[in-house]
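All protein chains but one are shown in place.
On to subunit A.
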Amino acid sequence: MTHTDWPLWEVFVRSRRGLSHTHAGSLHAPDAELALRNARDLYTRRGEGVSIWVVPSSSITASSPDEKDPFFEPAADKPYRHPTFYEIPEGVQHL
């Protein structure tokens, strides 16, 4: 039995104009053109999209789950970045 090892592609679908492309899933295809066609058949059989991106999975660089704590730590101790950090007197409007 022949093994062709088509590369894996990640599929992103824009469900309607005005929204971002969102990750829908993945599929195998020999090249970008067929990846797009396969993505249409696989992820938009019921009109779920108006635009599709396909990206070779091997092109994605992801943050490591092992290092997530130190990696995201800089955001953890800066509550002053949130509007709720500030105390505003009762009755002040439009703020």
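The criterion applied here is as follows: a residue touches a chain if its C-beta (ideal position, glycine included) is under 8 Å from a C-beta of that chain, and two chains touch if they have at least 3 such contacts; residues count from 1.
Heads up, the rule we're going with is that contacts and distances are computed from a predicted model.
**Student:** Can you pick, from "Glutamine ABC transporter ATP-binding protein", "RNA polymerase subunit sigma-24", "Sarcosine oxidase subunit gamma" or "1,2-phenylacetyl-CoA epoxidase subunit A", the UniProt name of the chain not shown?
**Tutor:** Result for the unshown chain: "1,2-phenylacetyl-CoA epoxidase subunit A".
**Student:** What residues on subunit A make contact with the chain left out of this view?
**Tutor:** The missing chain touches subunit A at positions 1-6, 8, 10, 14, 23, 25-28, 30-32, 34, 36, 41-42, 45-46, 51-57, 59-66, 68-69, 72.
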